[in-house]
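The complex appears here without one of its protein chains, the remainder shown in place.
Chain naming follows the written order as A and B, and within any one chain the residues start at number 1.
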Amino acid sequence: MEHDGVRIHPSALVETRYVGTGTAIWAFCHVLEGAVVGRDCNIGDGCYIESGARVGDGVTIKNGCMVWDGVTIEDWAFIGPGVVFTNDLRPRSPRGPHARARYADDGWLARTRVGVGASIGAGAVILPGLEIGPYAMVAAGSVVTGGVPAHALVAGAPARRRGWVCACGERLAVEDEVARCGACSRAYAAHGEGLVVVSSAVGG
Amino acid sequence: MEHDGVRIHPSALVETRYVGTGTAIWAFCHVLEGAVVGRDCNIGDGCYIESGARVGDGVTIKNGCMVWDGVTIEDWAFIGPGVVFTNDLRPRSPRGPHARARYADDGWLARTRVGVGASIGAGAVILPGLEIGPYAMVAAGSVVTGGVPAHALVAGAPARRRGWVCACGERLAVEDEVARCGACSRAYAAHGEGLVVVSSAVGG
Partner (left out) sequence: MEHDGVRIHPSALVETRYVGTGTAIWAFCHVLEGAVVGRDCNIGDGCYIESGARVGDGVTIKNGCMVWDGVTIEDWAFIGPGVVFTNDLRPRSPRGPHARARYADDGWLARTRVGVGASIGAGAVILPGLEIGPYAMVAAGSVVTGGVPAHALVAGAPARRRGWVCACGERLAVEDEVARCGACSRAYAAHGEGLVVVSSAVGG
């Protein structure tokens, strides 16, 4: 177990070798063999991280989240409490005769990626096979059924875009395809479906 | 304890005698005295199955589900991660003076049934006193406030019917009250509010 510099609560079950230095894994968590968790993460009570899941560096995962096979969470993302990921668009019990063919191989597995610095609000449900863009923000309680552009703020069930957010968390007013954050002064320009930073924060 | 051939994770608490052969109960689960769990089930981490709950054979229950007194889950059903059942339409704390009369008997208890082979998507909330029909599919994140016909696909909050699904999980196009699955060739006819299979899958 390469767990030097990792804090693991005595009640947590950590079966993977791949947990980075500086990470804390709290009570009643279960991290399965082969799951990858980066450095300097904080994994709240009762999280489940399955074989095949990948969590980057500096990620915060609040309590009670399940990160399945096929889910990748990039560096510095925030996953709120009780967020539910999925990896199967039409799940059936593989134990009955009616759907056994569906689970003969892993063709059912749909992968999800949460981009750098993105935030998923508490209790959100993320349908499978989606990309949540860098620094996007999903409002608490949303049901996300489509991709989310970089820096977009989405809310609702199904989640729709309601605005834009800065890397620092503040809302952005986008005018003429450019925006500047009133809080940290980062500047943005339209880029594809989302925004991209064109000037860094003062002192940041 | 009649637990021959049952796999129970060392951290799980299984207080009932009624768990069928071939069933696995994973970490941090709590199955209370008198709860009934059938054969060949898979009960994911952190599930709670209360006295009075009944789970059939070949059922898959993903992590973090709570199956209360009054909830019956029939054979081969799939219950996604973080699904929330309920059994009280107007809950109050029975510990305050204001609602003590409500809990003098079990008249508050409203029963739920999930039919054979049905699927409840991740994070769905199921209001009490409902029937989810056989092979129905509830989309992830739905809030189910009424009954769901056999083979219906429902989604949203409140959940509405958006289509039909085959036992195998594929969508069905219903025309002139009949349908045939493009994936497994099962044939269906309208029956009551839902569908019923009239011809089996080839080789299935």
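Here is the rule we use: a contact is a pair of C-beta atoms (placed from the backbone, for glycine too) under 8 Å apart; a residue touches a chain by one contact, two chains touch by 3 or more.
Everything quoted here is computed from the prediction, not taken from an experiment.
Engineer: So one chain is hidden, and I want to know which residue out of A:V14, A:A53 or A:A77 touches that hidden chain in the complete assembly.
Structural biologist: A:A77
Engineer: One chain is left out of this view; which of A:I8, A:V67 or A:A157 touches it in the full complex?
Structural biologist: A:A157
Engineer: From the listed residues A:L89, A:L109, A:A122 or A:V174, report the one that touches the chain absent from this view.
Structural biologist: Only one of A:L89, A:L109, A:A122 or A:V174 touches the chain omitted from view, namely A:A122.
Engineer: For chain A, which residues reach the chain that was dropped from this view?
Structural biologist: Touching the chain left out of view, chain A contributes residues 11, 27-28, 40-42, 44-46, 57-60, 62-64, 75-78, 80-82, 117, 119, 121-123, 135, 137, 140-141, 156-157, 165, 167-170, 184, 204.
Engineer: What does the interface between chain B and the hidden chain look like in terms of residue numbers?
Structural biologist: So the residues of chain B touching the unseen chain are 13, 28, 30, 46, 48, 64, 66, 68, 82, 84-86, 90-99, 101-102, 123, 125, 127, 143, 157.
Criterion: only the chains that are shown with their structure count from here on.
Engineer: Compute the rotation angle for the C-alpha superposition of chain A onto chain B, expressed as a multiple of 5 degrees.
Structural biologist: Fitting chain A to chain B on C-alpha atoms yields 120 degrees.
Engineer: Could you state the distance in Å from the CA-based centre of chain A to that of chain B?
Structural biologist: Distance between chain centres: 27 Å.
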